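To start, the structure itself, in structure tokens.
Only a single protein chain was left out; the remaining protein chains are all shown in position.
What follows is subunit A.
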Amino acid sequence: MEFAELIKTPRADNVVLHRPFHLAVEGTLCLTGHHLIFSSRRQDNAEELWLLHSNIDSIEKRFVGSLGTIVIKCKDLRIIQLDIPGMEECLNIASSIEALSTLDSVTLMYPFFYRPMFEVLEDGWSSFLLEQEFELLSSVTNEWRLSCVNKEFSVCPSYPPVVIVPKSIDDEALRKVALFRYGGRFPVLSYYHKKNGMAMMRSSQPLTGTNGRRCKEDEKLINATLRSGRRGFVIDTRPLTVAQQARAKGGGFEQEVHYPQWRRIHKYIERFHILQESFIKLVEACNDQSHNMDRWLSKLEASNWLTHIKELLTAACLAAQCIDREGASVLVHGSEGTDSTLQVTSLAQIILDPRCRTIRGFEALVVREWLQAGHPFQQRCAQSAYSNSKQKWEAPVFLLFLECVWQIHRQFPCSFEFNEHFLILLFEHAYASQFGTFLGNNESERAKLKLPQKTMSLWSWVNRPDELSRFQNPLYEANSLVIWPSVAPQSLQLWEGIFLRWNRPSRFLEEAEEERIHIIKYNKELQAKVNALRRQLAEMETDGEVQ
């Protein structure tokens, strides 16, 4: 298929662009296979807007006489309005955008066409290999091994080819355990707490069914993570009733009789369409320009978004607490083990592991706990909050995780190497990107699509020093401690950076950020100068004495 077939009107003049908190601009609109490009012709303030078609969530058109208006709502939650003279042009453009923003085939997506304009210093596709992670782990413990049992994605289609499992469990046993866990997602190591040797594992639900099936290998596998005489915790992200109901469909949970050393805790974390609806309601509230405070608060409350944030953070704190305070190993799972499970395990690591609070460590966490762990990004991020097409698998699972990180960041503003923009960047790229990183639903699909060969990795771009500097938190000072966030409602706030991003005049906040950077930078410069002078003086003085 040629994109040109879809573009009947590639260019329109005298188009007016409207955005909140910006003056309307007149200019030229161009459509290409992957972009909508608007360039203003004003000499003094030449401005170009490039919008990926894949970033467009929904489009509305209306006419007043022959002047057409298109309202474009993006997955990054921005809303723009284009006034296009000429009914036919406007209709053509609208239908082109509609077609181009809903391409069926992944291989037609922009990442397959994108040619980077920068020099690749480091190939992001191989920046974060599990083998490297294992090497680090081997330097502190020999209780674990790297298993290639899933080399051909045959044991578990949503797992990566290599996984870390207890050393005492062989591949044969793993195959058996995989048959006992939903989707073959047998328990694997998610995080090893160096301080006390406790482990966090993740999996999917066990397939106990109504007749209480058991699997000796499964029991042996997870018991292998326990110290003798110690108990572990299973954190089930479903409420007990849901877990019980799951048995009727062949699923289930670890029963005490078969897992006497494990205590099960049910922490309810919302899933799928409930989250998506909550997201849609929240975004709707944030776009309500009404001046009424009651209406705003009641819409905010009705969206339940902050409730989900609080639940998720609480579950993550609990997991971290079991590991760090109780000195117990933990197994986390929900039903499929690809959504709430990953939210909990990755957030617990943010709390426990200072490395995850660095830029590189956070990237590694996203790769390990989300991409390699098989979070179905393509399904979850196919549509954002404005879509009016029927939902299938969409849910803002990753966004919720990012927001929880932001909440912790807000409470510990000096303990993260990255800033808020970095989290926003990941949100944007998970929904629409020129990079292949978030395409596909798991490693198996990514391998089939040959993404590493055919597309550029987000990390190749972001880890270049030029880019990286934009994402550094000026206040960062490494904090080796475990950081315990408060989960009280008073401590949680709406993430303005995402939800009010296009709806607030950001100048003042940006100026504050610049000022912070300036204060720190100036301090560091002075420090360097003083140190240099001191050294120089010391040298001169010793020279003087020698003389």
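The working rule: contacts are C-beta pairs under 8 Å (C-beta built on N, C-alpha and C of every residue); 3 or more make two chains touch, one makes a residue touch a chain; residues count from 1.
Everything that follows uses one rule, which is that contacts and distances are computed from a predicted model.
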| remark: Complex minus one chain; that chain's UniProt name from "Auxin-induced protein", "Phenylalanine--tRNA ligase beta subunit", "Large ribosomal subunit protein bL19m" or "MTMR7 protein" is "MTMR7 protein"
| request: Kindly note down the residues of subunit A that lie in touch with the hidden chain. | output: 195-196, 265, 285-294, 296-298, 300-301, 304, 306-307, 309-311, 314, 317-318, 321, 324-327, 410-415, 475, 477, 479-494, 496, 500, 503-505, 508-509, 511-512, 515-516, 519-520, 522-523, 526-527, 529-530, 533-534, 536-537, 540-541, 543-545, 547
